[in-house]
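One structure is given below, represented as structure tokens, and several questions about it will come after.
One protein chain omitted, others in place.
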Amino acid sequence: MIGSMSSYFQDAVSTLISLLTLFSFLAVIVLSLVWLERKALGRLQLRLGPTRTGPFGLLQPIADAVKLVLKEDIVPNDAERVIFWVAPIIVVISAFMLWVTIPFTPGIVVENLENMGLFYIGAVGVIGILGLVLAGWGSANKYGVIGGLRAAAQLISYEIPLIMVLISVAIVTQTFNLVDIVNLQSPVPFVLVLPLGFVLFFVAGLAEVGRTPFDIYFAESEIVGGPFVEYSGAHWAVFFLSEYINTFAIATLTVLLFLGGWSGPFLPSIVWLLIKIYAVILLIFWIRGTLPRLRIDQLMAFAWKVMVPLSFYLVVCCSVYVFYEMPWWALTVMSLFGLVAVGVIIYRYITAPARKVAEVRERLRSLQMTQEE
Amino acid sequence: MADKSDCTSEDVSDAPELDPQISKLKTALETEFTGVDLLFSMTDQIPTVLVPTESLHDLCIFLKTNEDYDSKMLSCMAGVDYVDYCQILYVLYSINKNCTVGVKCNINYDSRVQTVSDIWKAGDWYEREIHDLYGIEFEGHGDMSPLLLYDGFEGYPGKKDFPFYDYQEY
Amino acid sequence: MLSTVKGMIQTLSSTFRGLRRPVTKLYPENPTVLQNRFMGFPGLTWDKNVDEPFCTGCMVCIRNCPTQCMTATMKDNPKFADESSKRRKIVDEFEINLNRCILCGICVDVCNFDAIVMTHEHEESGISRDGSRMDLSGLLEIGGRYQTQTGWQPSSKD
Partner (left out) sequence: MMQDNSENQTIDMMLNMGPQHPSTHGVFRMELRIDGEKIIDVKPHIGYLHRGSEKLSEGEQYHQVVTLFDRMDYLANFNNELVYCMAVERLLDIVPSRRTEYIRVILCELNRIASHLLYVGTIGLDAGAMTPALFSFIGRDRIQTLFESISGARMMHNYFKIGGLKEEVPTNFVSMVKDIMPEIRQDIDQAEKLLTFNEIFLSRTKDIGVITADQAIDYGLTGPCLRGSGVNYDVRKSEPYSVYSDFEFDVPVGLDGDCWDRHWVRIKEMDESLKIVEQAINNLPDGDVESSLGRRLIRPSAGEVYVKAENPRGEIGVYIVSDGTDKPYRLKVRPPSFCNLSAIEPLLQDSWIADSVVILGSLDIVLGEVDR
């Protein structure tokens, strides 16, 4: 009796310690991401990024954090106070909860949920939307309401392809365990097996974390920050934190599911994992530094007309592959076929204006020709 | 000071080389607007017609629809305060014919003038601006709310008697 | 899609270009080079031959200032009495409200005595609105700094 109690106590303590470790680890990661984003974006735009605080501006995120925490926390008069306060907490808790089961190496994980890792990720990832909607509504601001509704529409739409890709990976690997999934990728990373899955997951992931070109729900030039418009100080910092944790989570999942996780020669596995994750994150920042933003209807059309059908197609492909026990390159071929379909569809729908422009230029040229004659 | 042969509204004969434009406008208008007192002059190389308020609207429609003038664009509308009356200048421009015609209209401050915003949409904001600055009411204009000034501004700042360095608390 | 990819390649190449030759310059260490004709705040010049300001307080600049940012008074020049100076009158007080000044340079154009110049000073700051009024000594100081920096000489027109 006493023994079981003490083992239970030990379990609780070890879980608590690992949670605290995770929390501080993520905080450090977020600080590094803030610095990296400012620096990378600055460099992409021919700026220098932060330079003043510490060497290369390395202490800038700490200065930011201190400033944000010390700032006055303003609650609007008409705001629903409870909801206003609870919303950021929901967002950040859901962001942290995701991390409980994500392994960094087979050894470093808080609690590897063996039979339901992917399932847990799919389930917990959705909670954050609630927080965003509540934040928008609770702050009694019309921009906030619009932003919250946009967030709900966008995140729920892109959750479907995301989960479908998770399911297809699970079908191929016959497991929900992330460690097993990574180990199964040791000869061939899944990016070669499921290129379509990789693209779908990455694009849907960008939309999930609201990164350009899908930063619609807080588009600062249209709805001035959306759900976050009334938040300031520490509350805003919490949203900021969760945004970066989510970005990091999506990058990590991309690496774990498609890029072979921690496997790699020479270097220790955790280093390989971090290298891959930061590469994916830099790609996200690079996209942010290049592209404009889509409009909400174009975004939804892209989700429901392109992403969702393709993700279903992917699930069917994987099922066929597993059922007939085909060689792995068969799946690649099928997946590539899907990618070509993506290309065609994007070409048809997204570049329709581009073709029209070409047509217009042709007409203009002929007009000028006739004028010259 | 350089001496200058200026073309004021009273003094037409000083610009003989531009007479053909005026005479053309004159013949065109005098056949259409018989019995209406029209004065022709030049505003800086622009043939200008001074029109009484009551026939302003008809004249504008004529200048817009007439093929020789084809003034599809209301280029500018300016109010000038001459203390006892206000003069409104309409600068009409035709893109097809590349010609400019000016229309002037003298208005007493207590009378109203018909709007041209139903002829040219551009007149909408110009008239609101003139209403702001000079207090002239435009008949038939739907929305005469202040455009440049704020609601509750007192006085008409375009007028000459509006104090220059006075300050209104908003 | 092609144009998107092109754009991404462009941002990447500009990154590497920027790494080699950054466009941004750090400000206090690396201030922007001022062009010779740069118009900063107006200052009054000092006649080193006679050791007095060029300004006689004739009020031409004050009348021509579009924003009425200056005031000045004149007095009898004590040096005229002992014949060390040709100036019958000399400036007594001169004040420019730098908050009102729009740095248009009209005062320099109209001045007949080369007494006022647009200096290269542009980094003034103060903690109150009143702090941006500059009196005669301050104006002579920034004018004198301009003179030594650029080797300004009065034009020979008077």
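Couple of notes before you dig in:
Letters A, B and C name the chains as they come in the text, with residue numbers starting at 1 for each one.
Heads up, the rule we're going with is that a contact is a pair of C-beta atoms (placed from the backbone, for glycine too) under 8 Å apart; a residue touches a chain by one contact, two chains touch by 3 or more.
In this text, all values refer to a predicted model and were calculated from it rather than measured experimentally.
The hidden chain, counted over the whole complex, makes contact with A, B, C. Contact with the chain not shown here comes from a single listed residue; of A:V109, A:I223, A:A237 or A:L331, that residue is A:I223.
When the full complex is taken into account, the listed residue touching the unshown chain is A:L46, out of A:A27, A:L46 or A:L192. Within the full complex, the residue among C:D76, C:D109 or C:D135 touching the omitted chain is C:D109. When you scan A:P213, A:P227, A:G261 or A:G338 for touch with the missing chain, the hit is A:P213. For chain A, the residues touching the absent chain in the complete assembly are 44-47, 142-143, 146, 150, 212-213, 215-216, 219-224, 289-298, 350-354, 356-357, 360, 363-364. Even with one chain removed from view, chain B keeps its contact list with that chain: residues 1-9, 43-44, 46, 72-76, 78-81, 89, 91, 95, 98, 102, 120-122, 124-125, 146-150, 157-158, 162, 164.
Looking at chain C, the residues touching the absent chain are 1, 3-4, 6-7, 10-11, 14, 23, 34-39, 64, 66, 102-106, 109-110, 118.
As a working rule, only the chains that are shown with their structure count from here on.
Taken chain by chain, the contacts fit none of the simple shapes, being neither an open path, a ring, a star, nor a full set of pairwise contacts.
With chains reduced to the mean position of their C-alpha atoms, the one farthest from chain C is A.
Mean C-alpha position of chain A lies 61 Å from that of chain B. A straight line joining the Cα centres of chain B and chain C is 44 Å long. Computed from the mean C-alpha positions, the centre of chain A lies at a distance of 54 Å from the centre of chain C. Within chain A, not a single residue touches two or more of the remaining chains. Touching of two or more other chains is recorded for no residue of chain C.
Here chain C touches chain A in the complex through residues 1, 3-4, 7-8, 10-12, 14-15, 17-19, 22-24, 26, going by the rule given at the top.
Only residues 43-48, 51, 286-287, 289-291, 343, 346-347, 350-351, 354 of chain A touch chain C when the two sit together in their complex.
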